[in-house]
Structure formats: structure tokens, C-alpha cells
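A single protein chain has been omitted from the complex, and every remaining protein chain is retained in its original position.
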Amino acid sequence: MARTVAAFKVDHFQFLGPDGKLLDNQHVPSLARDFERLRELYKLMVLTRTFDKKAIALQRTGKLGTYASSLGHEAAHVAIGAAMQDEDCFAPMYREYGAQFYRGVKMSEVLMYWGGDERGNDFSQPKHDFAWCVPIATQCLHAAGAAMAFKLKKEPRVAVSVVGDGGSSKGDFLEAINAASAWKLPLVLVVVNNQWAISVPRSKQNTAATLAQKGIAGGLPSIQVDGNDLIACLWAMDKAVKAARDGKGAFVIEMMTYRLSDHTTADDARRYRPKEEVDEAWEKEPLLRLRKYLISQDAWDDGQEEELTNECVEFVQQAADEYLDLVANDPQPVTAMFDYMFAELPHDLAEQRAYSEKYPEDGGHH
Amino acid sequence: MARTVAAFKVDHFQFLGPDGKLLDNQHVPSLARDFERLRELYKLMVLTRTFDKKAIALQRTGKLGTYASSLGHEAAHVAIGAAMQDEDCFAPMYREYGAQFYRGVKMSEVLMYWGGDERGNDFSQPKHDFAWCVPIATQCLHAAGAAMAFKLKKEPRVAVSVVGDGGSSKGDFLEAINAASAWKLPLVLVVVNNQWAISVPRSKQNTAATLAQKGIAGGLPSIQVDGNDLIACLWAMDKAVKAARDGKGAFVIEMMTYRLSDHTTADDARRYRPKEEVDEAWEKEPLLRLRKYLISQDAWDDGQEEELTNECVEFVQQAADEYLDLVANDPQPVTAMFDYMFAELPHDLAEQRAYSEKYPEDGGHH
Amino acid sequence: MAQITLIEGITLALARAMEEDDSVIVLGEDVGVNGGVFRATAGLQSRFGDERVIDTPLAEVMIAGMSVGMAAQGIKPVAEAQFCGFTMPMVDHLMCHAGRMRNRTRGRLSCPMVLRFPSGGGIHAPEHHSESPEALYAHMPGIRVVIPSSPSRAYGLLLAAIRDPDPVVFMEPKRIYRWQREEVIDDGEELPLDVCYTLRDGNDLTLVTWGAMIKETLQAADELEKQGISVEVIDVATISPLDMDTIYESASRTGRCVIIQEAPRHCSVASEIAAGLADAGIWNLHAPVKRVCGYDTVMPLYRNEMKYMPSVRRIVDAAQQVLEVS
Partner (left out) sequence: MAQITLIEGITLALARAMEEDDSVIVLGEDVGVNGGVFRATAGLQSRFGDERVIDTPLAEVMIAGMSVGMAAQGIKPVAEAQFCGFTMPMVDHLMCHAGRMRNRTRGRLSCPMVLRFPSGGGIHAPEHHSESPEALYAHMPGIRVVIPSSPSRAYGLLLAAIRDPDPVVFMEPKRIYRWQREEVIDDGEELPLDVCYTLRDGNDLTLVTWGAMIKETLQAADELEKQGISVEVIDVATISPLDMDTIYESASRTGRCVIIQEAPRHCSVASEIAAGLADAGIWNLHAPVKRVCGYDTVMPLYRNEMKYMPSVRRIVDAAQQVLEVS
């Protein structure tokens, strides 16, 4: 004798089509009419893409280490940043520059980090956000811990973390979902599904219909949105952040997008990915559709676009100069590797630090 | 604009009520009429419970180490064993004696293990099953590995693993679900939900309606059964094992039961668990209802019950004697800790082994 | 003043730390109503509430990862792992995050967390309950490792660990949880996290150990004293950073040193101490530095566990070997 004890569904939300037209004028959220906000976010998306191009150029000319591009993820990333308050806490993976720029992280800091200098992680703002997190999915548990801290301290703050389609296979992500469920944490977990984990396609992570449904493991509300549609991303994030702040617990949002670049500058995606797939993805990319939409609503025009382009290029160049100046003229000394290990340097490290000073130039930057 | 991209449900199955009556005569599986099989399994359930009592008595009298009781889990465990073929592979946690006895593990081996002697893990049968696994949920991935091996070797074999309500929170369990999904593994994952993880109640593991729904994270068919109803447990296991063997992939089954005992002999559940809850659980325990059912179907009677009781006591006593004799008269020498570390003893261990022979009695059994 | 056991010293320090700092919380499996499987957190939940003494789901990665997250955001988590063997899934968050948070962010964020757990063998426990993994944690940069061996040191060192602004792995020698009673004054006095304790002065030989092995080591010292040998016994207590100065000083006086540990030998804490002696300490040594350790094998199930661990006789024999050298 069977009785159904639990039922679930995963809904997919999209408002803006690749052609820049609203899919259904009756059901669009009000933010689709908030042109001022959309314009601001559009600008940040363009700025982020401009930054990306510069960073890759720096890497190609030997001025930056391995860099993880955010090309194609701009809507998802910017929406994440835009939905959060300053006092909320972001636990990024490694390519969410759009979210971080919105929150105040400086471009020169991003460059410092990928340029091999820890000072990039010392964000001038926001002081409490987590640093980039290379061990994939671990950041989800740090965010869960932050959410727990806010809950325990009765602060109306929300923690937000991001994981990739690849990272969603890791136990850490699922333990974070479980924790969020157990304690009703003010936590938003975003799966930025860009279809690839380096060379491994989404289909190899598992055969489930969605990645959003991982949230069902913990009974969390779980939805999917078009990750190239800024309006859908922001609408979902707003909703999830509000629910979390209101004490209603956690949310899982899968944002469907596409990694238009190589995985990082150390990767060559042509080895494993058909050109047609990439070409097709370009048709759906997030910037163009938002621009078209804004233009169609008389909220943007070609003149503004040109002005923006110039502004972005200049702004990014300044950040690059700042970065290059700092690493050239104010590099961290060898002792910098000791000075932040502990609040107070233990005797053994003090000894090693003194020794290291005898070899300040050894094995330098190679 | 929303469209539903995935929908799921978790069904609960029960055939036999606590009163020993079938809940719905129209929908019972045919195995409810296979009295020979049910009788055989009933006997094993009684034997398992008899063993349990003996093991606890041995522990209480200082003849056995910490022991994890299976009291109340007999239907779930025996059904797991009964649904498997010899060549299938079982990856137990630590209290699934009913399943193991069905598969051929000797009672004296169980006692050896909890009696602190590795030889208990050298099952006389089945040679390929995994040993007891104390680090919770890790066994799920070993089973996934076994299932992968069978798949790669194109052998029609199935791997089965068990995890508790507590263990279902661990990433290992969820990574096993994900692996099963990615490769369509011939794997059955059983959550034996006995409502407690030592002192932590099910409600603290997470707030999801079921634990079965963790399978949805990987898109696996996921069901819940009354874990005190042997017929439901066996029906579900048969179905899952068959699907796995037929190349249809993995299954998650949550068996709802209750830990009628302390967690282990090192635990005192009265500290954290209301007596009423335990009393109530006794009303639903698995043996009585199956006995009532069999009696009601003229498939069992009091005379047989008495005979069975005597047989079980005698059988268990023999196992206990065998165990006590072995550890008393044929203990493992100190060198036994070296001899199975590697196929061939490396030089450093050979040296340490020789040294250890100088201290054969040191620090003996204390 | 009450005479208390080592584990009671732990409980006392936990209560004290929670009393004096609202941001201190305790979390782990069964730490709440049950008070921990060894009763280390007994009574804390009823005293401080279930928002400060938190039963967690059964998920060690989560406990470690969330502790890192909380610690970076203003809470001071004191996480309990139920047994040493179950800390292995936590290694990732300790190594890759707890020990790096401050350094990674140039001090912007930090990770003032404690991970405490019962360690070592000898209580007839099942598999995976009896390991001594201190070397793994001591090898990780950015992590302090502490192992108390008396009620008062348990109290003082745990207080210090909780107050410390950086992550501390606090390993509790479960075999001696209830071995000795000692008067411990609950005055909130902490002990330094970087010094050894000389438990017994002597001139002929230095025995260096920590954790539950101080039991056999002190017994061995007794036996040796009966043979007229003057033995110094050092309890390392703080494994990382290691107070080698105290050990150098003693070994340079006695010229002879034996190190005793329960853990396997290969790449261990005993090896680290011996290596220090082979370098800065070598001129004053009159004999080889011996290590008496658990074998480089899996810790056996309980019937043979005491055979695995250094016995008094093994310690005495090693001592005599180094004493024979003239």
C-alpha cells in the first residue's frame, strides 16, 4: 500500500529572451521596469567583461598568473552581488568578480590575487567577506558557518555562496544544504551551472534533470533560473535573500549559463569542446540581451554605450596600472610569509623568520 | 515565467500492520503468500534477536567489548540479506547482523570482531563482502566502487550498502548517490532510519520530510517503507536489486524503524530518550507482527515457536562457546599486527616485527 | 577545593570559557543532552542553552567547515569530534582553511576555533577509536596542537586554547581521562601554549613524552630510579609549536634521551624531537636518541591494543640501551 509522503518540483524562471524581449509581459517582476537599477547593473556587467579582457591580456603578456575568466557569467554574478546588503557575507569560489565588484572589492585586488600576492585577499571592502576559495565547494560550508554565526548573534544578515556545476557533486555542498535544513540558516546557495567543469560536461556530474534538486535532499526550496537573464537572476536572488533575512531559511538557486571562455588561462577548451556549442552559447549571452531590452525600453542608447565602453577601458587600465605598480615597487618581503601565520609569532616561526631574512632575494620571482 | 522542469515524489510502502494484518489485501505483493520464505526469514529474525541478547549478556559479563545491538532492526536487516544473491556484495555499517547471517557470516565471527579480534572480519562467507565499517557512511562509497567494478567487468552483480539516519547527513552518502546517478551503478543504498543517531534524534539531522528524498539529489528512484514490516522491506529490496541487476541503475530505500536498544553497550539511552517513545515503538516492532501474520495464515504455531526458541538459544550458545574458546586458547600473537599490513612485509616492518617478538606478553589484554 | 579528573578539568574549562565570553559555543555530535559520549560537555547545555551547546547532524566535514565559517565571523566554536578516527574528514578544512585564514587574508579574517577530541588507545574501544594522529595536525602550518596530561593542565591549556586567536587542535588522552585526581582551582588562569612541563627532575636520562604515555613513562622512571638512575621526565604538552629549548636543556644535562609516544613512528612527533636533537642538541648527546613508539602498523582491535603501545618494559629497555653507552 503506497501513500505519497513528500512531493517536490523544480521550476525554471526566465523573463528576458535572448532577443531582449520579455517572454511574458503579464508575469514579469516589477524590477523589469526599474530601469535605473537595470542600467546600473548593465554597466557593471560591461565593466566586468572589460576587466576580464584586460586580465587575460595581462596573463598573456606574462604580467599575471593563471586567471579564471568570468566571461558569460556576468548576469549571474552581478545579480548575486546586487541582491545582497553590505553587511551580508559572500563566500565566493574564484570567478565571481561581478558580485565582488558590486560589493566593493577593487579590481586591483583581484589582479593582486591572481598575480600571486596575498594582499589581493585583504579586500578594502567588504571587510568580512570570505576570500577566494580554490578547494571547490568548501566555501559553501564556510557560508553555512557564517549564517550560523548571524543566527546565533541574532543579526539580520544573510550568507551567500556560489558553487559550480562541477562543485555541486562534492559532499561539502550537500552537507551545507543539510546544515541549512537542520538549522534553518539564513543562507543562499547558488549553483552557477556553466555546463562545464574544466573538460567535464554537466552530463557527467550526474544524470539528474537539474542540479537545483540537490536542495530537495534537505527539503529546501529549490529553483532554476536562466543565468543569462539578469532579471531572472536578480528576481530569484532578491526572493531568496529576503526569505533568508526573514528567518524562513535557506534557498538553492541553479543559474543556467555558459562558460564562454577557457576554464582558466591555463586551459585550452578547444581540446574538448565543440566550437558549435560555444557559438550557440554566444547567441544567448547575458550582456547583449539586456542591452537590447534597455534600448527597446528607451533606457539606453548607442551614445551611452560608447561612453560606457570608454569609461570601462579607462577604469580597468587604472586598476591594472595600480596592480603593476604595487607588485613592481612594493613587493612583499620574504618575511611576509611569517607575519600573518598567527596573531603572535610563535618562537619556532620567529626563529625561521630571522633565518629567512638572510635570504631575502633567494629563489625570487621566477 | 515559470515552467516546471522536474517533479518528484516519495512514496511510503507498508503491507503488514502492527497487528499482523495485511493493510490492503488487493495490493499486497505475491511474496506475502510465500509462507515458506516468510517462515524462513521469520526464523532468522528470531535467531538474530536471540544472538543480540547473548551478545549483550557477554558484554555485561566482561567477555565482549562494546557491542552495537540490532534490536528492532531485524526485519530491515534480514530483508536486505534475503534480497541479495551470494555473488552480490554487501557493505555493512556495524549492526546489520540479520543481513550478514543470511549471507553466511558466522555468529562467532561477529563476536570475534566486537571481542577485539580482527579475525572476525575474515568472514568464512561471503568472501567478497566488505567488513564492518565504523567510519560512518564511508561504506556507501565502497559499495559504489564495488558496483562500478561489477559494471566495468560486466558481471551481473549488485552492491548494497546501509547507512543510518545519522549517517545520511554525511557527504559520503550523497557522493555515493551522485556517483550512482552519474554512472547508473548497480547499487542499492538503504537508509535504516531508526530515529536516533546515538542521542541525536532524526529531527536534528535535517528538517526534510523524508531521508529517502536525498536520492532525488541524484535523480534516483527513492522510496520509503515501513522498516518493521518484513514484507515491505523485502518487496522494496527485491524491486531495487532487480532493477540494479537489470542495468536500470541505483535505488534509495529509507526503512522506517526504531532502535529499541541503547545505541551500543557503551550508551545509556535513558539519558536522552523518553521511556514512552520506546514503549510505543515496542508496539510496532517487527517480530511480533510477522509472527501474528504467519499464525493467522496457519503458517506458524506456538509449538513451532517454542521449538524455534530452543533451537536459537542452543545455536547461539554454540557460537558463543566457539568464540570464547578461540580467544582464550588461540589468541593472536603480537606479530599478528604486522602480518597483514602488506602482501609482503617491508624491511622496516620486518625489523619492528622482530623487535615486537621480544615483548610478546607486554601490555597484554587489559 | 575539589579533586577532579582530567575530563572534569575539560568540562570546567569549557564552562569557564563560556561564562566569560558569550561568543564561545560548543558543537558536535551528542554534546547536548547526552553531554558527549565521555561526558566532557555534561551539564553545559542545561546551563548555557541549546544555542550555545549545539548537537550537530552526523557530518564531520560540516562540523569543521562550519566552525571555520563561524570562527571567521565572530563566533568562537569549540567543536568536538567524537573520536580521533573520525577527524580524518576534517583534515581538509583544517589544513586548507583553518590554518590559512589569517595568512590568506593578511589578517583581515582569522579562525579562532578549537577542535577537541579524545585520542589514543587503551580503553577497549572499537576500531577507529584509538588512534593518535597528532603528527598529522602538527605538520600543518597555522595550527596549534595541544595534548594535556593532567587535570590542571587540561584546564589551563584548554582555556588558553579557547582564548587563543588562532586555531587549536586539542587532543585529549582518553585513557587517562579518569586516571588521576588533582585539585584544580577554577580561577580562569590559563597555561602557555608553547612550553613543556618537567614532571620530574633527573640527571642521568631524559624521557620525553606526552598524553597518556606519561603513565607508562613515569612508571618506567620509577623502575629506573630503583636501579639508581636519576631520570628527568618531560611532558611536551604543546606539540606545535614545540618547546625544544626545554628538551635541549634537559638532554644536554643528561646526555641521554628517549622519546615515548603512542603514535606510529614514521614521520612523527617523536621523530621531530629526535631530529632537533640530531641538529642543535647533538654536541651534548652521549648516546643514540631512541624512540619508543606504537608500531608502524594499524592500531589493532582491542585485544592486542596494549601490545601495540609502548610498555613500561619497552621504555626501560630502551633507557638501559642508551645508559649502557659510556
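For reference, chains read A, B and C in written order, and residue numbers begin at 1 within each chain.
As a convention for this text, contacts are C-beta pairs under 8 Å (C-beta built on N, C-alpha and C of every residue); 3 or more make two chains touch, one makes a residue touch a chain.
Treat the numbers as computed from the prediction; the structure is a model and nothing was measured.
Put simply, the missing chain touches A, B, C once the whole complex is considered.
Touch with the chain that is not drawn comes from one residue among B:R119, B:K214, B:K239 or B:R259, which is B:R119. Within the complete assembly, residues 61, 85, 88-89, 91-92, 95-96, 99-100, 103-104, 127-128, 135-136, 138-139, 141-142, 240, 242, 263-264, 266-275, 277-280, 282-283, 285, 287-291, 296-298 of chain C touch the chain that is not shown.
In the full complex, chain B touches the omitted chain through residues 89, 91, 118-119, 121-123, 127-128, 130-131, 135, 138, 140-150, 152-153, 159, 171-172, 175-176, 178-179, 182, 337, 340-343, 346-349. Although one chain is not displayed, chain A still touches it through residues 65-66, 94, 113-118, 132, 134-137, 164, 166-167, 169-171, 197-200, 204-206, 266-267, 271-272, 327, 331-332, 334, 336-338, 341, 348-349, 352, 356, 359-360, 362-366.
The definition used in the following text is that only the chains that are shown with their structure count from here on.
Computed centre separation for the pair chain A/chain B is 43 angstrom, with centres defined by C-alpha atoms.
If you average the CA atoms of chain B and of chain C, the two centres end up 36 Å from each other. Looking at chain B, one finds that residues 169-171, 204-206 touch two or more other chains. Shared interface positions of chain C, i.e. residues touching 2 or more other chains, are given as 56-57, 59, 61-62.
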